[in-house]
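One protein chain omitted, others in place.
Chain IDs A, B and C follow the sequence of writing; residue 1 opens each chain.
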Amino acid sequence: MSAQTRNWPRAMVSDPLTAAALLILTTLVLLAAAAPWISPVDPTFVDATARLRPPSAEHWLGTDRVGRDILSRALHGARISLSVGALVTVVALSIGVTLGLLAGYVRMLDGIIMRVMDGLMAIPSVLLGVAALMAFGSTPQALVLAITLPTLPEIARLSRSLALTIRTEPFIEAAVMAGTRTPMLLWRHILPNAAAPLIVLASYVCASAIIVEAVLSFLGIGTPSEQASWGNMIAEGRSSFQRAPWVVFVPSILLALTVLSINLIGDRLRDVTDPLRLGGR
Amino acid sequence: MGFILKRLISALPVVPIVAVVIFLLIHAGGSDPARILAGDTATEASVEALRRHLALDRPLGEQFLAWLVQLGKGDLGTSIFYQRPVAEIILGRTGATAALALSAIFLSVLIGVPAGAYAAMRLGKPVDKAVTFFSALGFSMPIFLVAYSMVYLFSLKLGWLPAQGYAPPSNGLWAFVRSLALPALTLSIFNIALFARVSRATVSDMLKQDFIRTAAAKGASPRRILFVHAMRAAAVPIVTLIGTTFAGLIGGVVVTESLFNIPGLGRLVTEAILKRDFPIIQGLVLMTSVLYVMINLCIDLICAALDPRLAR
Amino acid sequence: MTMAHALASNAAPLAPVLSLRGVTIALPEGADRPHAVEEISFDLAPGEILCVVGESGSGKSATSFAVMNLLARGMNVTSGQILFNGDDLLALPTEARRKLSGQALSMIFQEPMTALNPVQSVGQQIEEVLVIHEPGLSRAARRARMLEMLASVHLPDPAAIAKARPHQISGGQRQRVMIAMALILNPSVLIADEPTTALDVTTQKQILKLIDNLRRASGAGVLFITHDIGVVREIADRVIVMRGGKIVEAGPADQVLNNPREAYTQQLIDAVPPLEPPPPRALPEGPTLLEINRLGKAFGGGFWSSRRVDAVRDMDLRLSQGEVLSIVGESGSGKSTLARIVAGLVPPTSGSIALAHSPHGASSRKQRVQMVFQDPNRSLNPRIRIGASLIEGPMNAGVSRAKALDRSAQLIARVGLDPSALQRYPHQFSGGQRQRICIARALAMEPDLLIADEAVSALDMTVQKQVLELLSELQRELGLGMIFITHDLRVAAQISDRICVMQKGQIVEQGRAVDVFNAPASAYTRQLLDAMPGRGTAA
Partner (left out) sequence: DEVLRIVLDSDLPSLDPSQTTATVVTDFGHMVFETLFAMDAAGQPQPQMVGAHTLSEDGLVYTFTLRPDLAFHDGAPVTSADVIASLERFFAKDAIGTVLQQRLAKLEAVGDTTFRMTLSEPFGLTLDVLGKYSPIVPYIYPARIIAGGPDAVITEPVGSGPYIYDAAETRPGSVIVLKRNEAYVPRAEPQDVLAGSHAGSVDRVELLTIPDSQTSVNALMAGEIDMISSINPDTLDQLEEDDAITVATRYPAGETILLRFNNLTAPFNDPRARRAFAMVVDQNQYLAVAAARPEYGKVCKSIFTCDSPYTTDIGSEAVGSLDLEAAKALLAESDYDGTPIVVLQPTDRPGLQAYALIAAQELRSIGFNVELAASDWASLLQRRALKGPQAEGGWNLFVTTASADNMVNPFVNLPGNTNCETSWAGWPCDEAANAIRTAFMNATTLEERKKLADDFQARIFEIMPFVPAGQFVHLGAWNKDVGNVIQGPASPFYGLTKSRGE
């Protein structure tokens, strides 16, 4: 197992399913990054008279309900969807994990932090998201916030429980005796040892952020329609699903592939970096 | 007894926190239900009159206080749009969501847990790989694709099940079950995946425990080991998950309720938000937070019963 | 020679119930060696206790798991036979082997807490054996058998114990439950894998006695695995010594223990700390380093908690500079709590601790007191290189990075490790090596007082000996004050100037090591001394 832990990058790609997932995700990220240069046409160009066209030479993946090119939109949509996923993951994890670790380690803060988290959890997540969007307008920041807020309690809870377990480990006491201060203790000693389950959670958060963005669009409060995101492409295409299924299928497949890849990668990453597998029994 | 009391008291502050937060949040947007009620082509004067009549022109603090006073009298207020008591509206919607959420959880547990547990027993084998893959897939399927496909197949082509709608149990058990089948299944796809995943993780952890070896040394069959020992001991995290999932489902059923035209709380929340029906939103949030506190309490009690070590 | 030995050796040679013939167990790929055990053969006669000793990792458990068909995934018996009453178990179908497990063959495990299902009552768990193997039995009959069995392992109030869950009974009681479970169907073979390692000496003694009696009553052959030569002396009829997956020596207990053929066996025997304390050193009458007055620590007892535990009560203690004080006592007597209070990890509820002014003028108590913990696997952050762990403390105290690195290199050499160790991660070391690293880390802080809380209990005998020697060497060299916590009186006697015996949070006796050993003042100390394994036979 020592070999496994040290060579985790190799261990990742050695699994064909994970390798495929990595390949897909990398490709999508690259395509998203290159979208402005490789998109055949302007993704916002509207021509309603050419709406809901099936895939053709002119529009490889067809057109949507106002005649915009789906391929171009899917490529540009990847930018929003992937960056929403990434951003939410980063924001939610950094806030949630910090709060959770603090609650788990600094017992004085536990009550306050966890009550606030309970409060957040008690509010239906749709409402929380919508309220955030209403309060801060339909901006990307608000969107990230709207998706982040409902995920915080879960992250904080997990981090807290991890901190609670890890804090009793003798190496933490050793660090305390070495005079390590709390922030450093959390950062250097507790966090790395909580990484494995957090990685899985991160992949889950990332994946669900992309989906929630879609759900918010479904409710008409996600990314504005002018900007493409897989979520709003699916949401808008839904009304013409029977007539022009490709409008929905393209972003759905991309979204499913992304979420699937992220989950597979997260699972595998957990497996190969699990510190609890060190030392054995 | 002390245990229950302790849990209850530590959970109670959630409700007022939620009440204040939500009140501020929904009013922060500054939108106005009177305007929506009056309609697209209403004159400014009639919007104004309506606003005054609905007491929406008063300062926020005063509105909050009024709400609190009303609440103190056990009254959740009256819906701005439906002009009916909020409590009655919420109650009328609770049945469908509860039925949906419960049956979805039932399905998720029934399918997800055994699948995950079985995968845990066969860790690294093809079965496990398949379960892992399908549970990842379950996460990534757009819910309405699932919904439409199932409706197309089971309702329109085969005609086995209704395409939409909700039949309360008072319409007969059979109708009730039929009306719930597709939405519950749709809602479950994601949760089955979730439960399979969590069960796989916890059961495989349990299977590494020493007491599993003890059971094997007693000559227990793999089935017995799985069901009597591993699953029972893994029940705590799974029960906890059931609790949080259930709490989450109350808000998470929106899409399913919309797709299957089920008059439930999820839709009510969304509609109330989109229309800014403040009394309903407030009432709902209050209810969900109380429910959440109660679910948490139940979960804690169940967990304590399952694993007495937790009761300390 | 005990009665048991006489019985075993004088009886007509019985056909063995269990024989291993050239058994080889393969390890999964990537393990440290290709085979857990290679070509091992031995016989176990009915009514016999066969002790298997050997260093950690020598394949003792693997062998017993092979017999019980409990080998972990990836481990397989690749050749050889395991004969039970002449039938090859390996040739039997799984179902048939399962029938034997728990009935004809049964096993007791090391850690009774984790080996029992935490969510089932112990009664249920014992009855489960009957449910599996005698499905025809009525519920009442099962229960009666279970209670009878609980009584026969000398558990008080069997009905109450049966209802309890594992966490509600003591370690010794749990181990008895395990034994009851193993014996309820009168197995022909009982395998006990370190059944007493987790128990304190007094409990250990009772359990050993129980096993001895039971095998005589039922005639079961007992395969007893231990790393403790003292225990072997106590109960073994025959002994097998294993090393690196091979049997290096086998024979009657007397012969192996008293006239070992192999140097390795001798080493094992030598590693056992002698029962007699070494001649007393000149008690270092240095200035007082630590003074504890009327110290108390209570856990729980808050508004919500119904249970209040006085872990430490009214304790007075004094330690001179350069002195080694051992604290012994049964599990739960408050040893660790005391250590943690002194280290400043938990605040005391009452009383005072005073640490004399430091000769090097170091700052906080935390830094002047350092600790070495019991479990070397968990005392080092698995995610941080050894070097980084070693310099963390000094750098926190304001030492420059370069200087700290310098010192860590010296220390790592001092504890007998290669400097390259600094670049490695904890999991790349053995338990003994890790414990040395922990010592180096503690010393890096240049403490005045070193606390070793069961610092050698998790190590096997030979390694334990090395670490002990290292510790006392360093202590003398650096003139440290040291508090050495152990449950093993022999170890305490070896290393310490003074011994302090604790029971239920209080000191029942303290004095020079020799005095405590030779003339124990309290009844409790005497009990502890009597319970020490090996004492009976050695005398």
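A few comments on the model shown:
Heads up, the rule we're going with is that a residue touches a chain if its C-beta (ideal position, glycine included) is under 8 Å from a C-beta of that chain, and two chains touch if they have at least 3 such contacts.
Quantities reported herein were computed from a predicted structural model and do not represent experimental measurements.
Partners of the chain left out, restricted to shown chains and counted across the full complex, are A, B. Note on the undisplayed chain: of the listed residues B:Ser31, B:Ser221 or B:Thr244, the one touching it is B:Ser31.
Which of B:Leu76, B:Val146, B:Leu268 or B:Val285 touches the hidden chain is settled by the complete complex: it is B:Leu268. Within the complete assembly, A:Arg238 is the residue of A:His189, A:Arg238 or A:Arg268 that touches the hidden chain. With the whole complex as reference, residues 44-49, 51-52, 65-67, 134, 137-138, 219-222, 224-226, 236, 238-244 of chain A touch the missing chain. By the touch definition given at the top, chain B reaches the unshown chain through residues 29-33, 35-47, 49-50, 52-54, 79, 81-84, 89, 92-93, 148, 151-152, 155-156, 159, 162-165, 258-261, 263, 267-268, 271, 274-276.
Criterion: only the chains that are shown with their structure count from here on.
The interface with the greater number of C-beta contacts, when A-B is set against A-C, is A-B.
Per-chain CA centroids place chain A at a distance of 47 Å from chain C. Centre-to-centre spacing of chain A and chain B amounts to 21 Å, using the average Cα coordinate of each chain. Along chain C, no residue makes contact with two or more other chains.
Chain contacts: chain B has no residue touching two or more partner chains.
Residues 30, 340, 343-345, 364, 366-367, 369-371, 373-375, 377-384, 392-393, 396-397, 425-428, 438, 441, 445 of chain C are the ones touching chain A in the complex. The residues of chain C lying in touch with chain B in their complex are 68-70, 73, 98-103, 106-107, 109, 111, 114-120, 125, 128-129, 132-133, 165, 167-168, 178, 181, 304, 306-307. The touching residues of chain A, counted against chain B in their complex, run 17, 111, 115-116, 118-119, 121-128, 130-132, 134-135, 154, 204, 207-208, 211, 214-215, 218-220, 234, 238, 241, 248, 252, 255-260, 263-264, 267.
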